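A protein chain is absent from this complex, but the other protein chains hold their places.
Take a look at chain A:
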Amino acid sequence: MIRTLSFSALALAASLGAAQAQTEIQWWHAMGGELGTKLEEIVAGYNASQSDYKVVPTYKGSYTETMTAAIAAFRAGEQPAVVQVFEVGTGTMMAAEGAVYPVYQLMEDMGEDFDQSAFLPAVVGYYTDTDGNMLSMPFNSSTPILYYNKDVFEKAGLDPDAAPKTWGELEDFSNKIMESGAANCGFTTGWISWVQLENLSAWHNQPIGTLENGFGGLGTELTVNGPVQAKHWENLAKWQQDGLFQYGGPGGGADSAPKFYAQECAMYMNSSASRAGVVANAQDFEVGYGMLPYYDDVDGAPQNSIIGGATLWVLQGHPEEEYKGVADFFTYLSSAEVQADWHQFSGYLPITQAAYDLGREQGYYEANPGTDIGIRQITLNAPTENSKGLRFGNYVQIRNVIDEEFQRLLSGEVDAQGALDSLVERGNALIRDFEAANG
């Protein structure tokens, strides 16, 4: 073993260009806490499984910090081979031809056995080019679902085993809950942008932007100021006035989870990957799960929800041995065992059909109710142009614009249509900037 050698001998061997040395692969990621520990466990499993490559994971902070760190490193010529980028950064990464190494190309160049059809279309569809080629490797994908407090439902005289299916039911349930005094508020939500606008649009088969939600090119424009979105935002503003809905803040909506945990709000919409946190924090009550509500007067609803989360992007500028290692590691990562383990631990969606089937064989979904809601929801119907995902440049800033316009709506400064119109106008300006810089 190398470890038994003295340090000087190791240094000597290194200086002589030791033939036995492992190829190191740098992987920058944004998984802190328990997810980070699990990620390191997976990497350790890979490193122990073979002796040619050594993957070195490095935690770089939040999604934004990880992405900006990798981009800054690229500009300085110090980029890692693999970086985890959140879904809203997809437009930026895709446009950077020459900086990223598309995954399908990598697998082909390295002669790695790679069958794209093994992956769940609803997951990889978000990360493919217009020809359907996979550009990045999905790692942690989730989709928003509905959590509800069964105890409060019971107290309010509702059936604790029936989640509201439509927004009409949700309003009705919320009113009953508040009138009976079972809870102070009907519902809250994380991620206004992701859940109450992007997913709302996909779930009702409404376009988020032109050119297939931006998949078709940089010339895209936002179209989220349609009648369905306007009606929904108008409702949210009204429900907030009446106390049925409580706002959990911009971005991820950090204040929404405590509202649900403290039984202030009876229902809560957030990522399927929040399940572990919900279960751990819901100590005094039982949690029920449901799909996102929909408006039953909209044709084609419910369609399918879209994902969020992050994928692994390969960056250019490394020697070929490293890319061989990356290809090998990706094969390991997408194996059914590793995927099923990660999915069941974290609540993220499985990325391959095999991992989902494995979970079913193990009886995992029956033993853990609610864990397959997300996957059933994204696969409810074959994705359309409107529900495949979205791809816009400068989307990190556009997400902020969505939050700002929603705040203006809730504070009564504008009405729903006004907020959405302004959102579209400001968002389009950002998309035009991106087009000018990348066109």
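One rule holds for everything that comes next: a residue touches a chain if its C-beta (ideal position, glycine included) is under 8 Å from a C-beta of that chain, and two chains touch if they have at least 3 such contacts; residues count from 1.
What we mean here is this: contacts and distances are computed from a predicted model.
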| item | value |
| --- | --- |
| UniProt protein name of the chain not shown, from "Aspartyl/glutamyl-tRNA(Asn/Gln) amidotransferase subunit B", "sn-glycerol-3-phosphate transport system permease protein UgpA", "Polysulfide reductase NrfD" or "Nucleoside ABC transporter membrane protein" | "sn-glycerol-3-phosphate transport system permease protein UgpA" |
| Contacting the left-out chain in the complete assembly, out of A:Ile25, A:Val55 or A:Ile71 | A:Ile71 |
| Given A:Ala96, A:Leu211 or A:Val338, the one touching the chain that is not displayed | A:Ala96 |
| From A:Pro160, A:Gly249, A:Gly277 or A:Gly300, residue that would touch the chain that is not displayed | A:Gly249 |
| Chain A residues touching the omitted chain (full complex) | 64, 68, 71, 74-75, 92, 95-99, 247-251, 255, 258-259, 264, 394, 396-397, 400, 403-405, 407-408, 410-411, 413, 433, 436-438 |
